[in-house]
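Left out: one protein chain. Kept in place: all the others.
To keep things simple, chains are lettered A and B as they appear, and every chain counts its residues starting from 1.
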Amino acid sequence: MNQDVAIVGVGWEGFSPTSVDYSYKELIYLAANKAYHDANIDPRRDVESFISVAEDFFEGTSIFDEYTPDQLGAVLKPMHTITGEALHGLISAYLMIRSGLFNIVAVEAHSKASNIKSITEVTRYALDPIYQRPLNFHPEFVAGLEMQRFLYESKCSVADCSSIVQKNLHNALSNPSAAYAFELSEKELSEADFLAYPLLESHIAKPADGAIVIVLASAEVAKQITKQPIWIKGVGWCNDSYPLEYRAWDELRYVQKAAKMAYSQSHIANPIENIDFAEIDDIYAYREALTLVALGLADEATIRGLIREGCFYPEGKFPVNVSGGSLGVGNLFDANGAQKTVEAVLQLRGIAGARQLNNPRTALVQSWRGIPTTSTAVMVLSNEEK
Amino acid sequence: MGLRKVAVVGAGMTQFVRRAQETPRELVFKAVRAALDSCELSIKDIDAVCLGTAPDTFDGVHMNGEYLSDGAGAFGKPYIRSYVGGGTGVFVPIQGWYHVASGLFDLVLVVAEEKMSSYYPHAQGAFLTIFDHTTERPLKPNLLWIFALEMNRYMSTYGITKEEIAQVSVLHKRNAADHPAALLGDKNITVKDVLDSEVLAWPVQRLDVSPVSDGAVAIILASEHVARRITDKPIWIEGVGWSLDTAYWTNRDLAYPRYVEVAARMAYEMAGIKEPRKEIHIAEPYDPFDYKALHHIEGLQLADRGKAIELYLSGSARRDGNLPICPSGGLLGVGNPIAAAGLMKIAELFWQLRGEADKRQVAGSPQKGIAQAWGDLMQVGTVVIMGK
Partner (left out) sequence: MVTGNRYRALNSLPESAFHDGKLLYTFDQLNTHYAWDCGVAIGEYLAKLREGIIIGATCSHCHRTMVPPRLFCEYCFRPIKNFIPLQDTGTILTFSLCYVTWDVQRIEIPEIPAVIAIDGASENHGILHKIGEVDPHAVHIGMRVKAVWKTPEERSGDITDILYFRPE
């Protein structure tokens, strides 16, 4: 029984700091239309199941899943919400297709961050109500703690992290969908204020709005409906400890485990050789570096040198966040993984325009759910079936 | 098609109480511990964890699934939370089912939890935010409204009386007197008690409703070869179905839950069931309000439209009847910690089909059971069929 699963259609609307013209329903409808057109299918006739990715407090509505089916064409069909990252949603669709229950599943993720007037307060609300909130810190102190430890272990500097911001904002200039495309010098970035030392405000991805719909299909159906299925070769996801007090601050164990799971499924023995490029978490600039170490694409001793050599630039040995990452595209919160997946699909199809990489075959996509979580998911994608 | 076989091999739950001292994470831990102990497994044996819990607003924690993760045993494991409002309790086992049926995992832990008592002054107020933020919330709607509107429509369409509907509450609460974890079991409750209770939102009266509660339930799913190693009485998940209707609930006739029918048909087809009324031996429809049990029985195709009440009037719905309904005591009797309540029905069918339901045991060696939950704005039906 061939259990392979491929991405057969993508569509998106965005990304920009605000999206006043359209409600979230309308934004998702527009993205869905494009995805279904890309896959050459009719949702009412062809799509068998649907998944939405959303959290109540991001939406300002409880039981938000109520408001998800209409704009996807999912009325009276099997639809559920995953309260997780977009990659968790995509992975859930992958599991459903592998189970044999469905052949075509559509997944939706979106951000209307501009509608949340105090997003910091919502992040604060994710902290433990008894042990952490009474301390009254700005919630992004957690990133400050983690970055501090990262700099200590890797001997990277604040300027090295600024260079990651510089790279991603520069990359965004070639991405027509990016919200924050700028040439900024390291000096300009380093002159920003510290939010939570050593984390500079300029190291934090700014929020953006947008909607993304991705269609997955079983191998048999994928080959019928598209000439360019993008194959999901491996998936992995993992949680670590929720309490701040119990977690490891010097490494991202959950990213290591998730990657291991995905590499094992996709038969990747040597990530830096077997993978051509990666779209990974950079909500805080230092996390791109820390994540690369956890993914086995660098180690603690070499990461600083690799950053300084420009290894991760589009023309470097291992392009990371060619799309601009969340720093350049905008932070779409739980929809980030969907944006990264779309980028991987466009690159692997050879239609990424000005930022197209040279003949990539295998991509790694990874995302993190943000502070204060230790929740991550990883996918390995390829344009080659075998 | 050849779907992989998936079985329930263990189950456990906490008591359902009005307010527990335990934190949400402790509630989850207790249920998971009970489930693991029931089949003598350790958390190390578990390959992946699926969790369901309803609105974060009750607990007052954003990304509540993350907060609950270590209590759920998800440390170092693949972990995902699913959410379909009140339907979550019967959806999360479906989520666990597709984890195992995918072939990626052999042992999956499924947990559902609710701690509604944290919300101040009363959990009901939290439901204001389920309504459309622009077209409905300015009217300051109340959760009771939608149930009362639906109950009224149902009663009027089919000419069913309050006296008749009260029988449902009576049967379920009496059944719950035999459930060790129940909050509202009452061996002596009568129709008069229900009809004399305070009118909240006519036609809904206080004893027509299940109350806010805290609690958690956990089950363990296994692939076929692993299930047989763990127990000689695996209970198979034979059918799964779910369906979500349009958010525009004011554009639909509320007299009939068509989304429950669509979900049920999907499950019956997968289970190969052609005559549900003959082949289903126990039904656990979702009963947050007494009339809802009737509504859902009809959606499940176990009675004709408007006729579910006859199962109660004839005694067929009793534990010793032809088609026992909610032998557990349901939400009306055991309690309604939203997501946990649905999973409680799955646990009940697990125990019933193994002959381990103690004083609640349905006689005659039942072979197949159906559990169903409902949620959102009269929108989602989630259905699981289990068999020996």
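The rule is short, and it goes like this: a residue touches a chain if its C-beta (ideal position, glycine included) is under 8 Å from a C-beta of that chain, and two chains touch if they have at least 3 such contacts.
All of these numbers come straight from a predicted model, not from anything done at the bench.
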item: Of B:G2, B:P121 or B:G364, the one touching the omitted chain in the full complex; value: B:P121
item: Candidates B:V8, B:L27 or B:A166 - the one touching the absent chain; value: B:L27
item: Interface residues of subunit B (partner: the chain not displayed); value: 11-15, 17-22, 27, 30-31, 33-34, 37-38, 60, 62, 117, 120-122, 124-125, 127-128, 131, 133-136, 138-145, 148-150, 152-153, 156, 180-181, 199-204, 214-215, 246, 248, 250-254, 351, 356, 358
item: Residue ranges of subunit A at the interface with the undisplayed chain; value: 19-27, 29, 42-44, 57, 60, 69-71, 73, 75, 112, 114-119, 121-122, 125, 129-130, 133-134
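The criterion applied here is as follows: only the chains that are shown with their structure count from here on.
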item: Between subunit B and subunit A, distance of the C-alpha-averaged centres to the nearest whole Å; value: 34
item: Complex contacts: residues of subunit A adjacent to subunit B; value: 1, 3, 55-57, 60-63, 65-70, 74-84, 88, 91-92, 94-96, 98-101, 122-123, 125-126, 128-130, 236-243, 246, 253-254, 257-258, 261, 369, 372-375
item: Of subunit B, residues touching subunit A in the complex; value: 1-4, 23, 54-57, 60-70, 74-85, 91, 95, 97-99, 101-104, 126-127, 129-130, 132-133, 240-248, 258-259, 262-263, 266, 270, 375-377, 379-380
